[in-house]
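Removed from the display is one protein chain of the complex; every other protein chain stays in position.
This part shows chain A:
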Amino acid sequence: MSEKTLTRMDLSECVFREVGLSRNESAQLVESVLTSMSDALVAGETVKISSFGTFSVRAKAARVGRNPKTGEEVPIHPRRVLTFRPSHLMKDRVAAGNKK
């Protein structure tokens, strides 16, 4: 379905066009935003961006997994996973934009 993948570079380019900072500084700001969000999540915080969505960290308990190929049992250690819940606005815009 998708042809083009947006990257950091494209986001920096948008910031560059929107605010008129240098390309270099625009790239650094995109990086700062991602780093700030990551740091908050690693610290166990929930990151809630209104009209975008909510990133939250959940703790998963240890369980016994199985190697599907060999059938061998392997212990899966307790771990923390990140989940993203899109806002209604994001869901509506994605649904509307991809409607045939």
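By our rule, contacts are C-beta pairs under 8 Å (C-beta built on N, C-alpha and C of every residue); 3 or more make two chains touch, one makes a residue touch a chain; residues count from 1.
In this text, contacts and distances are computed from a predicted model.
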Options "Transport permease protein", "Integration host factor subunit beta", "Cytochrome c biogenesis protein" or "Dihydroorotase": UniProt name of the undisplayed chain: "Integration host factor subunit beta"
Residues of chain A in contact with the chain not shown: 1-8, 10-11, 14-15, 18-19, 21, 26, 29-30, 32-34, 36-38, 40-42, 45-53, 55, 57, 79-82, 84, 86, 89-91, 93-100
